[in-house]
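The other protein chains are all here in position, but one chain of the complex has been omitted.
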Amino acid sequence: MTETLTEAQPLSFEEALERYEPVMGFEVHVELNTATKMFSSAPNAFGDEPNTNVNEVCLGLPGTLPVVNGKAVESAIRLGLALNCQIAPYCRFARKQYFYPDTPKNWQTSQYDEPIAFDGHLDVELDDGEIFRVEIERAHMEEDAGKLTHAGTSGRIQGAEYSLVDYNRSGVPLIEIVTKPITGAGERAPEIARAYVSAIRDIVKALDISDARMERGNVRCDANVSLMPKGSSRFGTRSETKNVNSMRAVEHAVHYEIRRHAGILAAGGSIVQETRHWQETTRTTSSGRPKSDADDYRYFPEPDLVPVTVTEEWVAALRAELPEPPAERRRRLRQSWGYTDAEFRDVIAAGLLDAIEETVEQGAAPAVARKWWMGEISRLANARDTEPAELGVSPATIVELNGLIEQGRINDKIARQVLEHHVDGEGSPAEIVAARGLEVVSDDGALTAAVEKAMAENPDVVEKVAAGKLKAIGALIGPVMKETRGQADAGKVREIVLQKLGIEG
Amino acid sequence: MSEISRADVEHLAKLAHIAMTDAELEKMTSELGVIVDSVKQVQEAAGADVPATSHPLPLTNVFREDVVGHVFTAEESLANAPDAEDSRFKVPAILDGE
Partner (left out) sequence: MRPMLRTHGSKFRPSWMGSEKKMTTTPAELVRLTAAQMAAKLRAGEITAVELTQAHLDRIAAVDGTINAFLHVSAEEALETAAEVDKIRAAGGTGAQALHPLAGVPIAVKDLIVTKGQPTTAGSKMLQGWMSPYDATVVEKIRAAKLPILGKTNLDEFAMGSSTEHSAYGPTRNPWDTGRIPGGSGGGSAAAVAAFEAPLALGTDTGGSIRQPGAVTGTVGTKPTYGSVSRYGAIAMASSLDQIGPVARTVEDAALLHELIGGHDPKDSTSLPEEVPAFSEHARNHQLTGLRIGIIKQLQGEGYQAGVLARFQEALEALRSAGAEIVEVDCPSFDYALGAYYLIMPSEASSNLARYDGVRYGTRVLPEEGPLTIERVMGATRAAGFGEEVKRRIILGTYALSAGYYDAYYGSAQKIRTLIQRDFEAAFEQADVLISPTAPTVAFPLGAKLDDPLAMYLNDIATIPANLAGVPGISVPGGLSYDENEQGLPVGIQFLAPAREDARVYHAAGALEKLLQTDAEPLWAQIPELAETAGAASSSVVEGAN
């Protein structure tokens, strides 16, 4: 047998797409935010001391038995419905058997040929608003493995002297969502990859079934890529890039794999069916292990767990309580608020859709809500190195603050100060205004005196106004503000000036 | 004779993570052959239209409330560990990354 070429210089992305059509597939693992694990009552919590969120079940001790977390099953059904899937009226768990030290029983309890949800689709929205439909093969329930730390010189699995195992994550509920092969993506394949993972994240957040924090591994993506020559409909050999854990990385990984495959194929080589690892620093993938006949998982129905049956009534009840799909919700809000596309994109990017929606629901005009959240609140959050939504400003506070402005009791500048004092914990806007004596000066005596003083000190301005250049009044407002320490109402100042000069406003 | 070869048994031993000597493989191959031949009759008796039974009693939907129960301290978790370090189980190097 002659040596087959399995490595070559990657082609440019453009050249790759001139010659080949990419086919993608995704396996996304979503960690649920249940209080307990999938099959045991140990807590599902992140970041604690190793091996303290475990009991005898999580450690796979002799004699232990699993019991299904009912809430996790409900989460799986809700996610299935949100992905437009069929829900299986009857399904079972299965043991997927392989030896690995992070897997305490040396099998993973999963689902095999009877997933709880199957045959769905998800419409993902691309940057230019185009919709691309991704077909969903299945969504099934399973458990997470423990966490391995490799000790030794490299800190990586290769060359490690030994490894340490923490089973805190062992048994955390997972839902694995598997797509059907995605064809017809062409040059937009990397963008579709990112948009798909982003859409899954949005959905699980909207369903409130996962914290969906990719940096913590709450949402993990395995990306399969293969190429077929233009005009062909026969899928090529695929590679599977494991655990690509940011949306940007998913996009880059698909981009790179298309180029890598194309380079090998164009040079007459062939693709090795293997798992690959994403390298964030070089934005490339590296070879993992080849798929072999050792991958004989010997699945069989889990005898220690009884089957799950889902009635039509149960499905109907869960369907009735589903939140609006995130994509639909965004379309609706954009239309009703009248933001420009750019404004709306910025709001989403800032993660302030929920905050603004709630502020509007409580009575603020959409433009006002956007002004506060995207403006002063974001500025304050930035200065304090936190997220706007985590600053502790409630939509009701914004509505109250804006009301004070509309009533003429404070002006914009004072309002910004009030907001900062509120964030510092000084109370509600009205309380702060009262306590700090920030209400605008509207009593005529003090204000009139300030206006008279300003007019006396600026005769040239008074002259211009008297000559009919009403815009010049602005030059008097500054000195009046100074005199009243900012608490004057600009409209009132104008009124008094005009009155003094006998001009009809 | 049986359809189980020595190579099959070698592969099965690898799947099951049991190290076996040549002599053990030989013995296991012949014993397994006899057993497999004797259980083969089930294939003929099991008609295509017969449903499989995975659970002897027909229970369904046994669920647990999502309420946190007891946990172990790290010390308790590691009490029986053959080797441990930093509150974690210690294992020799892993060659084969999943």
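We call the chains A and B, going by the order they appear; numbering starts again at 1 in every chain.
The working rule: contacts are C-beta pairs under 8 Å (C-beta built on N, C-alpha and C of every residue); 3 or more make two chains touch, one makes a residue touch a chain.
Model, not experiment: these values are computed from the prediction.
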| item | value |
| --- | --- |
| Hidden-chain contact residue, picked from the options A:Leu5, A:Leu65 or A:Ala449 | A:Leu65 |
| Subunit A residues that touch the omitted chain in the full complex | 56, 59-68, 95, 97, 99, 101, 104-107, 163, 165, 296, 298-300, 303-306 |
| Subunit B, residues in touch with the chain not shown (by the definition above) | 4, 8-9, 12-13, 15-20, 28, 31-32, 34-36, 38-43, 45-47, 50-57, 59, 62, 64, 72, 76, 79-83, 89, 91-96 |
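As a working rule, only the chains that are shown with their structure count from here on.
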| item | value |
| --- | --- |
| CA centroid of subunit A to CA centroid of subunit B, Å | 40 |
| Residue numbers on subunit B that touch subunit A, as the complex places them | 11, 14-15, 17, 54-55, 59-74, 77-78, 85-94, 96-98 |
| Contact set on subunit A toward subunit B in their complex | 34-36, 40-43, 49-56, 59, 67-73, 90, 92, 98-101, 148-150, 152, 157-158, 160-167, 275, 277, 288-289, 293-294, 296, 298, 300-301, 303, 305-309 |
